[in-house]
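Structure below; questions to follow.
A single protein chain has been removed from this complex, and every other one stays in its place.
Every chain is named by a letter (A, B and C) in the order it is written, and numbering of its residues begins at 1.
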Amino acid sequence: MRKFRVALVGAGRIGRIHAANVASHPQLSLSHVVDPVSRSAEAVAAGAGARVASLANVLADASVDGVIVASSTDMHLDCCLAAHAAGKAIFCEKPLDLSLARLTRAARDLADARLFVGFNRRFDPHFAALRAQLAEGAVGKLESLQITSNDPAPPPIDYVLVSGGLFRDMAIHDFDMARWLLGEPVSEIFAWGAALVDPAIGEAGDIDTARTVLKTPSGRLCAIANSRRSGFGYDQRIEAYGSAGMLRAGNVVESTLQVWSEPGARADRFQNFFLDRYAAAYAAEMAHFADVLAGRATPLIGFDDGTAALALAEAAGRSLADGKPVRL
Amino acid sequence: MRKFRVALVGAGRIGRIHAANVASHPQLSLSHVVDPVSRSAEAVAAGAGARVASLANVLADASVDGVIVASSTDMHLDCCLAAHAAGKAIFCEKPLDLSLARLTRAARDLADARLFVGFNRRFDPHFAALRAQLAEGAVGKLESLQITSNDPAPPPIDYVLVSGGLFRDMAIHDFDMARWLLGEPVSEIFAWGAALVDPAIGEAGDIDTARTVLKTPSGRLCAIANSRRSGFGYDQRIEAYGSAGMLRAGNVVESTLQVWSEPGARADRFQNFFLDRYAAAYAAEMAHFADVLAGRATPLIGFDDGTAALALAEAAGRSLADGKPVRL
Amino acid sequence: MRKFRVALVGAGRIGRIHAANVASHPQLSLSHVVDPVSRSAEAVAAGAGARVASLANVLADASVDGVIVASSTDMHLDCCLAAHAAGKAIFCEKPLDLSLARLTRAARDLADARLFVGFNRRFDPHFAALRAQLAEGAVGKLESLQITSNDPAPPPIDYVLVSGGLFRDMAIHDFDMARWLLGEPVSEIFAWGAALVDPAIGEAGDIDTARTVLKTPSGRLCAIANSRRSGFGYDQRIEAYGSAGMLRAGNVVESTLQVWSEPGARADRFQNFFLDRYAAAYAAEMAHFADVLAGRATPLIGFDDGTAALALAEAAGRSLADGKPVRL
Partner (left out) sequence: MRKFRVALVGAGRIGRIHAANVASHPQLSLSHVVDPVSRSAEAVAAGAGARVASLANVLADASVDGVIVASSTDMHLDCCLAAHAAGKAIFCEKPLDLSLARLTRAARDLADARLFVGFNRRFDPHFAALRAQLAEGAVGKLESLQITSNDPAPPPIDYVLVSGGLFRDMAIHDFDMARWLLGEPVSEIFAWGAALVDPAIGEAGDIDTARTVLKTPSGRLCAIANSRRSGFGYDQRIEAYGSAGMLRAGNVVESTLQVWSEPGARADRFQNFFLDRYAAAYAAEMAHFADVLAGRATPLIGFDDGTAALALAEAAGRSLADGKPVRL
């Protein structure tokens, strides 16, 4: 069985996860690590038996089959364009870019790219089970969706400032979920938000709490709840209402332990954040990238999906700014 | 301990519940039953040891302390006005009326009425426990609300036609819940809806599925999900997100029975509809009305609350019609 | 519809519940209250419009149809014998008596009594739903049972001293449940116990913690867990294992409220004790007694059931004393 050599661009938190998943996949091996912070690159490379390199060197190396783009967001699109020009398959972290205009300009160049966009939640076993049951008609025909997506605690304000804002940084996952589940394009979007969690977020021109509603041509409705702070861990839930009932997938606890005492039964903590909740999803993403490299699959999430999710995020931002729905 | 004599106007489904709760309350006795369908009136009267009478006779009877208005909606306001003019305390089923204009005109006449409006959900033990914990600060300061309120199955189209529409007939309960929990007036409202459950509802000019969002001056957000058909029973849930966590109150099962078998663990059915879910709430309402009659309490829900909930329902309807938010 | 007049013997905690259920049953009225503590008798009688009387007077009154025996345990059997001799139908609280020998001697006299023994748990909606599903074959053929039955907190030592001991006072309910569900007579029993909760209970010659195992001729097994103190409320659960899965009925919470916060999700308190958990069961018992009085039913639980449960309790006591199984 042939092994594919992949290079990692970006040795931060998410890059290290991808490196570990490459290491434990039987058909992948990590060849290079690229990061402007050489200490980060060296640490990841050493653990994986890979070499530290520049992006140019990586792309010039014909033995490299694929590139994982896990750099800072502002580098994503340029990396993708360069990697595609060099004939590499690409696994790019979300979002592809923070500017819809830039993505639109890049569309032609990336039209035939083997580009897999890492909307990890599609690979979460809980949400995947929900979608499979929906497709099997377990609750009849879909009518509406409720997506709840709250982070445990707000990020540092430095991050907020470069994040692109709640819709493009955080809710973009939920927009992708909505697109994945609704079975129809979104035709209109309405969003309200406020900075209730941290005044500094408001001063930075962003929001930390939002309610967004999406509509499809046939009248299907999807409401999204977002907050930068749940107070109880990672809050990632979906409810799908159909003509014969409802499907729901919910949060994951750290263990099944319960304490039954005088104030009532208490379950264990919820998993705190994405590294725990989506660990299986990250591994499944990498297995899919291996399938793409081996020619067994085409990317399940491509450039158009990355663009469409960003388009919803931008529309949500406009709706918030203008105080009225935005037609897509 | 003095017993108070109350008359029942309306011997339909909800009237019979009130009659039973009067009968089992130690300080209340049912004196008269008024209903245009004499057979209904007689059946309820016979079971309770009360007399069938006309509204005029009831109001002329000085021994009658209070009147329960459970007639058809179009009679509510006239009954309230007449009963108040006759000096009776009033327990009026929701909604007070379907027309905000009519309510506004009646405001002065009812200004000093001992009028208790029956928004039963405020007396539901589950939602009352949620509000009590919210007030105690169990999850810090409230930031947003999620109200889910789905009926088990759509009503007959004849009912839909006279109901006043989804917002004034069904969501009005949720608007009252939102007002009760938000701790601030609602400043703006946005609603989208569609007829997805039953095309006949759409042909009647109504909707059966909606997502509504409310905003308060400080930025608190409340999303309401409504459907005329859940497919699994009465779906009545509230989630309240605060600065230190989340409170939720949920559906009630018929028993704690679970069947663990090959496809997984199955819980018992959810209670099917309001007669089961809100049985305790109806009894608690009647106990509160007894307190009002005895002078131990003033109505917890009065004319202004009934008017404000209807104002939200009308605004939701306008938002739906105009496709944009409505400022209150 | 004819009303039946019933007298209450014993105006303590459980007697007051029965009085309230008589009052709210459409076919029953409370005629007399008997209690050596006249203040208790008077309080209950006043609330129900009944008269205080002696047992002799009650039994001599031909208008009395039935007698509810809710006195102290040592009076149960004599009351039953006298009431039966006077031709009254009887609803007797469990246990019929603390002495199997005395019950055996009374068997002939009570052979044709209309005697309903109040093992309330058979009327609990949760356990009744479990038994109904078991009978319908929802999990195939029964193989084993797990009965968990823990009180919230130990009773005062004065009560323990006259209670007859854990097996005859507390576990007797579980023995009745086992008999009701096993579908076969119990052929052998084994019990171990200890005083772990309160040393005073051990000094009184009793135990507060026990594990008991029952066996039937076909090999079905039933394990019973008992403690005088759960630390979290009334712990009343049953698991029934069949050839195709498992049925379980569990504890009841005070509301569906949950608090999701940093240490995890906490449910509301469990109902604390039998007055809450078995409120519906007590009402259903009284409805059954009305059916017996009206001739619509024969007692679902009779003298033989009361005797058989006590026989298991005595056998458990012997097993504990001798340290080995006891054959029945």
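Observations, loosely collected:
Definition applied: a residue touches a chain if its C-beta (ideal position, glycine included) is under 8 Å from a C-beta of that chain, and two chains touch if they have at least 3 such contacts.
The model shown is predicted, which means the values in this text are computed figures rather than measured ones.
Interface note for the absent chain: among A:129, A:157 or A:321, the touching residue is A:129.
Within the complete assembly, C:146 is the residue of C:146, C:163 or C:272 that touches the hidden chain. Taking the complete complex into account, residues 139-140, 143-144, 146, 148, 150, 190, 192-197, 209-211, 213, 215, 218-223, 225, 227, 229-232, 235, 241-246, 323-325 of subunit C touch the chain not shown. For subunit B, the list of residues touching the undisplayed chain reads 230-233, 253, 260-270. Residues of subunit A that touch the chain left out of the display are 24, 26, 47, 125-126, 129-130, 133, 138-139, 244-252, 254-262, 268.
Note that only the chains that are shown with their structure count from here on.
Comparing the centres of all chains, each the average of its CA atoms, the largest separation from subunit C belongs to A. Here the C-alpha atoms of subunit A line up with those of subunit B after a rotation of 180°, rounded in steps of 5. Comparing per-chain C-alpha centres with the mean over every protein C-alpha atom, the closest match is chain B. Mean C-alpha position of subunit A lies 57 Å from that of subunit C. Looking at subunit B, residues 139, 244-246 sit in touch with two or more other chains.
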